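Missing here: one protein chain of the complex. Every other protein chain is in place.
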Amino acid sequence: MYSRMVLSRGYEERLAAAYMEGKTPLFNMANGPLPGEMHLSNGQEPCAVGVCAHLGADDVITATHRPHHIAIAKGVDLQAMTAEIFGKKAGLSGGRGGHMHIFDPKVNFACSGIIAQGMGPAAGAALARKLRGEPGVAVAFIGEGAANQGAFHEVMNIAALWKLPFVCVIEDNAWGVSVAKSQSTAVARNDVRAAAYGIPGVYVPGNDPYAIYAAAGEAIARARAGGGPTLIEIETWRLAGHFMGDVEGYRPAGEKEALFARDPIPAMRQRMIAEKTATAEDVVALEAEAKATLDEVFNFARAAAEPQPEEALEKVFV
Amino acid sequence: MYSRMVLSRGYEERLAAAYMEGKTPLFNMANGPLPGEMHLSNGQEPCAVGVCAHLGADDVITATHRPHHIAIAKGVDLQAMTAEIFGKKAGLSGGRGGHMHIFDPKVNFACSGIIAQGMGPAAGAALARKLRGEPGVAVAFIGEGAANQGAFHEVMNIAALWKLPFVCVIEDNAWGVSVAKSQSTAVARNDVRAAAYGIPGVYVPGNDPYAIYAAAGEAIARARAGGGPTLIEIETWRLAGHFMGDVEGYRPAGEKEALFARDPIPAMRQRMIAEKTATAEDVVALEAEAKATLDEVFNFARAAAEPQPEEALEKVFV
Amino acid sequence: MAEPARRDNRRKRKLTIAKAISEAIAQEMERDSGVFVMGEDIAKLGGVFGNTQGLLDKFGPERVRDTPISETGFISMAVGAAAVGMRPLVELMFVDFFGVCMDAIYNLAAKQAYFSGGHVKCPMVLMTSVGGGYSDAGQHSQCLYGTFAHLPGMKVVIPSNAYDAKGLMTAAIRDDNPVIFMMHKNLQGMGWLGTAPGAIVDVPEDAYEVPLGKADIARPGKDITVVGLGATVHQALDAAETLAKDGIEAEVIDLRSLVPLDREAVLKSVRKTGRLLVVDDDYHSFGVSGEIIATVAEAGITLKSPPKRLAYPDIPIPFARPMEQFALPNAGKVATLIRQMFQE
Partner (left out) sequence: MAEPARRDNRRKRKLTIAKAISEAIAQEMERDSGVFVMGEDIAKLGGVFGNTQGLLDKFGPERVRDTPISETGFISMAVGAAAVGMRPLVELMFVDFFGVCMDAIYNLAAKQAYFSGGHVKCPMVLMTSVGGGYSDAGQHSQCLYGTFAHLPGMKVVIPSNAYDAKGLMTAAIRDDNPVIFMMHKNLQGMGWLGTAPGAIVDVPEDAYEVPLGKADIARPGKDITVVGLGATVHQALDAAETLAKDGIEAEVIDLRSLVPLDREAVLKSVRKTGRLLVVDDDYHSFGVSGEIIATVAEAGITLKSPPKRLAYPDIPIPFARPMEQFALPNAGKVATLIRQMFQE
């Protein structure tokens, strides 16, 4: 888990740096090697690794507009994903999707740019597994803001009604763009909404990878055993703006500093060393490994060829 | 309450008879003085009268595709409504709406043919009352099937978040067309879904006008007092098919007979007489009065003029 | 699989579109265990418009699933099932309800292949009913052809008769792309609604495909091209019958699908006849009728008189019979308009 968290953090640091190329001094989203919106997930890595540690390639994940940490935890092909984010022909989708549309069928990962849109596809994959008598669960990751979208409700009800091997994981980073959870959600915690579907609901405070791992393990085991869905809400922290370029004037003073002080990556490093599940040397080695991987990945993506313009016309129908 | 129930029942009996004109021996929905779909509400009258007894003309109601009982309880202009259902120029909307689109702004009544569509307009009217500092509550009636539609969830959350003077009344008649509640809804009772919005939820069993009156009174008083929304689910009985022409092959044997045996209108009559809140003569007089009203209403609607064809082009924009 | 023998060569067995569709689905369900069906009232009831009659008994409740009234839910679930290799059919009871679930259709199903660079497919068929004429008012009578055809990534099919319906449905189920299958209530063959007699035709028992994207010349003629789809094909055919007595030979083209659109068939016919009328019961502006006329105009074909369209006016659909009938196209109006075109 730690290594994936470090990989994800390092990945986004490089992405952020590349994103800003060509965008200074004047920030124009259309410029640079990485145009368009860029939603970073730094701070939210524990959610991804704690859940994905229980999943194999056959298990299905749908993620959101903020997908990198989950993709990395799920084992998406990092070179092809990065090439995609750079809009290259070697990208997972040949550059058609970009950072909000990462599809890697080899590990059954998909994401999308519409709030709560992934709920259905995940539950549908769970239904497919059930109809075919195959093992495998499906997990939909959404944000806390997405729990107020109609699709959330419709899919939760069907998944519960049909007892699908499905888990909904809500990453509660307290914000939906500039709107605080308390301004968007009539209840303090979304796990209570499980009662509306007669399924277990769990709240995991503290952005703690160990606690997330435990809660997700239970839910996924229940799903695998035919016990139906679980709704998990995880307290997590969005250390970045909503997207790059967001000046975050809506955040209360001091909030970000407080969150950075509780950054889950150093916290996990400390705990591992304290509990002797890893030595300081192990950690350094892991970090070096991540760096080497990232060097390779970004070199590949940058060097990769651009798509031909006319390829835009392909793959509309298959 | 009883008189409105009797009026509603009698109203629909006449409507049903008129609907079948021109449709026998071969049932073709396009024929007769009342073409199109026809959804009857017989059996569900207690829900309408128990709630509407607490409402004035300024209070807002949105109803569903099955609107007659609620319209009658809310005091919609019965002549103009009937003319509308007969597609006449004197109808509430000049014949443009028909039985699923009854709008009477004088008593703030509206309904629609899309499941759960009325949730938002009712909550929006509640918001308007609040913004203007006006008294007045808004009630959305929906079916138990509609509680699985996304709009239900979105509006409940906003109404609760903004503490609107809003009540959602679910008429649980156990069926959504041919699909039983247990086949559509992951929980046995929708009142538990109130927990998802941090508001009170109430279940009223037995299709009992007295119990409905009590529960609705509490909810509406709370809404008027600024206490925010309530979710009420009422057990009720659809004595007719989903729409006229429905052969109801999906109903378990004996279900309808059992429901007719518990028809709420004779039950209330008995109770009134037993509790001496009305005499047998009162009841007979009420029933005669209803009959006289209905004679007048149906004579008016039948005699009223058809709209000119070209009027179809008017009122798209106002 | 090629289109089988010509119409006149078919085994004699008249079916309604509803029966033809349910037969096509049943045959594909037998052939491919990945095919399954979801929708409101499609199991026990067999579908409000009969498309799934008998399927529950044959295939059981796992593969024939009644759903809650949660269109976004079950349609987006179908996309997810399709992504992992199933071939779901879903039913949107009336097309008018698209507004509660369009994201799942146009932004999810229709773009899955593209966003994934073709690596994740969406072999899903969405069946829906369209059209009015029986006083079901403005939220239950729309066609919305233009709405679906305008948005890329989904095929849009509209059968006008039971033969085409079965063959197109078979092709749609086997297609690896999302297909919106729009069935007109005036043609469906439900006892409780009137049905244009021309929709009930002989249908072979064996499975066959009618290819998506090939228009049909429903009636050949040399004097004017009348383009229709679904119900308006029959109006055009009836009008052509009448006009033939006046010596006007109308060629009637049944588009059969809007995506892909067989522009070539239209152009070829108009090049021959020199005249064009489009008949469409969807809204007039920014829709099918405009697209067909524009296609002909762009081709620079010299016409004998300006092209015309008879479409549903840009108004919601009124309930009252006199108003609705006034607004709808019909054979009489088609014939009148064509006569006018010959006087210009």
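A, B and C label the chains in the order they appear, each numbered from 1.
One rule holds in what follows: a contact is a pair of C-beta atoms (placed from the backbone, for glycine too) under 8 Å apart; a residue touches a chain by one contact, two chains touch by 3 or more.
Note that the structure is predicted; figures quoted are calculated from it, not measured.
Trainee: Which displayed chains does the hidden chain touch?
Mentor: Its contacts among the visible chains are A, B, C.
Trainee: Just to verify: which one of B:Leu34, B:Val51 or B:Ala138 makes contact with the chain not shown?
Mentor: Residue touching the absent chain, from the options given: B:Ala138.
Trainee: Of C:Ala20, C:Val35, C:Met86 or C:Ala110, which sits in contact with the chain we cannot see?
Mentor: Residue touching the absent chain, from the options given: C:Ala110.
Trainee: Looking at the full complex, which residue from A:Glu37, A:Asp77, A:Glu218 or A:Asp263 touches the chain that isn't shown here?
Mentor: A:Glu37
Trainee: Touching the left-out chain: which of B:Pro33, B:Gly120 or B:Gly227?
Mentor: Looking across B:Pro33, B:Gly120 or B:Gly227, the contact with the absent chain belongs to B:Gly120.
Trainee: Identify the residues of subunit B touching the omitted chain, counting contacts across the whole complex.
Mentor: Counting only subunit B, the missing chain is touched by 60, 62, 91-94, 96-97, 101, 103, 105, 108, 110, 112, 114, 117, 119-129, 131-132, 138, 150-151, 154-155, 157-158, 161-162, 314-318.
Trainee: Residues of subunit C in contact with the chain that isn't shown?
Mentor: 72, 96-107, 110-111, 114-115, 137-139, 144, 146-147, 149-153, 258-259, 261, 283, 285-291, 293-300, 305-309, 314-316, 318
Trainee: By the contact definition given up top, give the residues of subunit A that touch the hidden chain.
Mentor: Counting over the whole complex, subunit A touches the hidden chain at residues 26-30, 35-37, 84, 87-88, 91, 94-101, 112-116, 145-146, 148-151, 176-179, 183-185, 245, 249-250, 306-313, 316.
As a working rule, only the chains that are shown with their structure count from here on.
Trainee: Which label fits the chain touch graph of this model best, line, ring, star, complete or other?
Mentor: Complete.
Trainee: Tell me which chain's centre, taken as the mean of its C-alpha atoms, is farthest from subunit C.
Mentor: Farthest by centroid: A.
Trainee: Check each residue of subunit B and list the ones that touch at least two other chains.
Mentor: In subunit B, residues 148-151, 183-185 touch at least two other chains, as defined above.
Trainee: So which stretches of subunit C touch two or more other chains?
Mentor: 67-68, 70, 72-73, 100
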